[in-house]
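Removed from the display is one protein chain of the complex; every other protein chain stays in position.
Just so it is clear, A and B label the chains in written order, and each chain counts residues from 1 on its own.
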Amino acid sequence: MKRKTMALVLSSLMLVMAALTGCSSSNKDSSESAGGSDKQVTLNVWGMGEEAKSLPKIAEDFEKENPNIKIKVQALPWDTAHDKLLTAVASKQGPDVLQLGTTWVPEFGSAKALMDIAPMLDQYPELKPDNFYPGSINTTKFDGATIGVPWYVDTRVLYYRTDILQSVGYNEAPKTWDELKDAATKLKARGGDKYGISLDTKEQSLAFMFARQNGSKLLDGNKPLFNEAPFVEAVDYLNGFFKEELAPIDLGMDIIPAFRDDAITPMFISGPWMVKIINDQAPELEGKWATAVLPKKENNISALGGSNLTVFQYTKHKDEAMKFLAYMSKPETQLKWMELTNSLPAAKEAWNSDVLKNNKNYKVFGDQMEHSEPMPMIKPYEALSQKFLSTFEQIYRANANVQDEMNKYNKEAEDILNNK
Amino acid sequence: MKSSSTAAMKPMKSTNRQEKLFQWFVGIILTIGGILMLIPFFWMVLSSLKHESELMKLPLTIFPSSPTLENFTKLFENMNFAVYLKNTLIIVFFSFIGLFLNAAAGFGFAKYDFKGRDSLFYIVLATMMIPGQVTMIPVYLILNMMNLTNTMIGIVLPGLVGAFGIFLFRQFMSTIPNELLEATRLDGASEFRLFVQIILPLTKPILAVQGILTFIAGWNSFLWPLIIANDEKLYTLSVGLSLLKGQYGGNYALQMAGSAFMIIPVIIIFIIFQKHIIENYTISGMK
């Protein structure tokens, strides 16, 4: 009796499971069965976060132009996208087209999970490297291969409160390192709980960016240059802001509340996304803030980021995927994308449009783009930059000696770069 | 809170003055504790009624200056709500089957003496001790081999049973007197009937506890649905919510609305179920 009941329960369970598997596998992507180019093809596209929600709107026009291709967009949350991509690489089952943050290119490139599109570039005039900023094109190069094409870009600029800088005698944004320090000192002198500038200690690219401005090459092949003068000086310069309390170490506040009203931190360095965030969260600041290209030392190279569009190595629809990439790279499409998501176009020609030319902020970003380089395109970049952040914390928080710490860090970096 | 453990717990038969005073005392301690527990929760609900610009303003305002439902409207516009809800409910439904299996296993471990019982039980416990991050990729590869990726079954199966549940059931079923089982066996009941008709009703409070936990886990299931699904048709509410977050933050008010929205059903379910934990029931035949 009992055994029968047990068996019944178990078998009915199995049945339900089988039914579920059956019905869900039947709607498994039809792309696998489709083969010929004239047949209906479904292209799976993985995009990231909120902005991916706007992708279907762009894809509609593409589908009109190519009636035999259907675009299916899957949005991945930013926080967990990396996990999701790992499993896709492991099972070799992924999308056809994939959005990839520029810092992830070396990692997934080294895993050979993404297609080298170099041999196909001739067929698609939209994808010619000349169409893009050289810094952006660098983010698609890894290990001799061309992995994808720039989609949208971002670069860091200086945000500042015009009214408050004016009150300490700066009618324009600081233009050099010395001016930046001076402005911060004067802003600090406003008294109270005020500071001069907010420097994000969690931002991995910050110190590397300043070191470049000071002439450091960061790496020479596999040899790190982190304990040499240009880099150490830059760290020292940044550390000065914390030591002299021109920048808060633990404000524990978001950028916007600290930027509005009397501005606890009237300057900060960030990317284009902040324009929308300021407008949304602090609309009353309209006309009281501006952006400017970064202050310079030897140069004012900024950190270039953004996302590329790549083709998944194991796709069965190479040509359709390339067509989609080409479509997304057209200046018109890029402008439309900017309209939808406020991300900056990677195609140079798009920057000639009136929308970009007549907007003060966009003009600043355009100028800064001319002086922007991506972070080193090496696989262990993430490990290097994380190690740096904890080294830097020892310096600004625990008052460790800068040169000593950088010697130590350089040694660790050597180990990481040479795989221990 | 420490003082409470020195407090006694069952009322004396007469309600004298001292007893009443003590009731008041305990009530006041709980009220203070309860208010502290609730602060973040109120914050969340109040924030969800604020405009994004007000949320990021200093000094913090407690009550929204101009309450708005705009965040909730945006939430529904942004989410493929019906689909996500359906998937979430399917997962919740299957986790209840898992609950039944856990209870059965807990019973097996608690009330039978069989070869290898202790070692098997230790193995079950051991599965609880490895951080989930380590086994995630192996589990994914196993599901992939079984061709279960991108299916509902692949989302449900790995989390169907769990050591925590088995352990909890075993722990509480151990306290059921053996004489009760023997008496029922003498009446000629099968072992399965014994489990369903005698044991399950006796463990009602624990079933309710586990039921709530199961519901919450299913309701909040996040990482697996995302990893297994290659199609937004299989996304759950939590995955949908996490999509609201941009790469560089922002959308706080919207996220608060989303979180508030996720929590309300859980609280309702809890209010329904907790009656069963607390109802004073008498176990017949138990001394």
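A few remarks follow.
By our rule, contacts are C-beta pairs under 8 Å (C-beta built on N, C-alpha and C of every residue); 3 or more make two chains touch, one makes a residue touch a chain.
As a working rule, contacts and distances are computed from a predicted model.
One chain of the assembly is not displayed; among "Cytochrome (Ubi)quinol oxidase subunit III", "Dihydrothymine dehydrogenase", "Sugar ABC transporter permease" or "Phosphoribosylformylglycinamidine synthase subunit PurS", its UniProt protein name is "Sugar ABC transporter permease".
Screening B:I90, B:L200 or B:I216 against the full complex identifies B:I216 as the residue touching the chain left out. Within the set A:E107, A:D154, A:E233 or A:E405, the residue that contacts the chain not displayed is A:E107. Only one residue from A:G169, A:G252 or A:G287 touches the chain missing from this view: A:G252.
Residues 2-3, 6, 10, 13, 82-83, 86, 89-90, 92, 107-108, 110-113, 193, 202, 249-253, 382-383, 386, 390, 393-394, 397-398, 420 of chain A touch the missing chain (whole complex, contact as defined above). Where chain B meets the missing chain, the touching residues are 1-13, 23, 26-27, 29-30, 33-34, 37-41, 43-44, 47, 58-60, 101-102, 104-105, 107-109, 112, 114, 117, 120, 123-131, 133-135, 137-139, 141-142, 157-158, 160-161, 163-164, 166-168, 171-172, 174-175, 185, 190-192, 195, 205-206, 208-209, 212-213, 216, 220, 252, 255-256, 259, 262-263, 266-267, 270-271, 274, 277-283, 286-287.
Assume only the chains that are shown with their structure count from here on.
Annotation: 37 Å between the Cα-based centres of chain A and chain B.
Across the interface of their complex, chain A is touched by residues 52-53, 55-58, 78, 97, 136-137, 140-141, 144, 147-153, 157, 190-193, 222-223, 226-227, 229-234, 239, 242-251 of chain B. By the touch rule above, chain A contacts chain B in their complex via residues 1-2, 5-6, 13, 17, 20-21, 24-25, 27-29, 44, 48-53, 72-80, 83-84, 86-87, 90-91, 93-95, 253-254, 256-257, 260-261, 271, 273-274, 276-277, 280-284.
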